[in-house]
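Just one protein chain is left out here, and the rest sit where they should.
What follows is subunit A.
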C-alpha cells in the first residue's frame, strides 16, 4: 500500500468512513502490524493538534475583536489631518475676524483714523482727532399725531458714536446706532438732541438747538448731514 493510500485509509478509519467489515479488517491488521499502529496514532495525534490549532486561531480572532472594541471605546475619535488643518484655519479666521471686528468697532468705520477715547476731554477745546460713545435720549414728538405708526422708535435712547475724520466734516451713518462725524464738535460745550417725529417717521438731530439736521435711518453709507 502506497503512503498516499495508507494516509487516506487511516483518515477514513479515523473519520468513521469505513464500512463495518472494512473497519474490522483494518483493526485486525493493526493488531498484527505495529508500523500501521504507529501510523494511525501519529495521524490521530496530528488531526487532534490541527483541531487545537483551529480553536486557538478562533480564540485569537475573538480576542482581537475584543481588543479592537476596547480600543474603539477608549479612543476619542481624532480629527483626520485634513480636517485638523481646516479647523486650525477656521480658528485663525475666527480670531482674526474677532480682532478686526473689535478694531472696527473701536475705530468706528474703516475710514476713521481716530481711536475711541473712552475718557472725555477735560478741556473745552475741540478734539478733532478723538471719538467717544454716548447714550443719547430719543425725544418722541407727536406720538399721538395722525399717522403715527407706533413702531418707531423702539428704544428711548440709542448709542451715538462721535467721530472725527477730515474726509467727513459733517456726516452721519444711522443704522441701529448713530455714527456722527462732526469735526468741530466740542464735547463739553455742544449739546446734541435727537428727536423722533412720529407723524413723519423721521429723525432730527439738533446741535445746541440752533441747527437741525434730518437723519435717514437704515443706511450703511456715510451721508452728509442735511438741514
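Quick note on the criterion: contacts are C-beta pairs under 8 Å (C-beta built on N, C-alpha and C of every residue); 3 or more make two chains touch, one makes a residue touch a chain; residues count from 1.
In the analysis below, contacts and distances are computed from a predicted model.
**Student:** Match the chain absent from this complex view to the correct UniProt protein name in "RNA polymerase sigma factor, sigma-70 family", "Peptide/nickel transport system substrate-binding protein", "Cation:proton antiporter subunit C" or "Carbohydrate ABC transporter membrane protein 1 (CUT1 family)".
**Tutor:** Not shown, but named in UniProt as "RNA polymerase sigma factor, sigma-70 family".
**Student:** Considering the whole complex, which of A:49, A:104 or A:214 touches the chain not shown?
**Tutor:** Of these options, the touching residue for the absent chain is A:49.
**Student:** Touching the missing chain, which residues of subunit A?
**Tutor:** Interface with the chain not displayed, on the subunit A side: 3-4, 7-8, 11, 39, 42-43, 45-47, 49-55, 57-59, 62-63, 65-66, 69.
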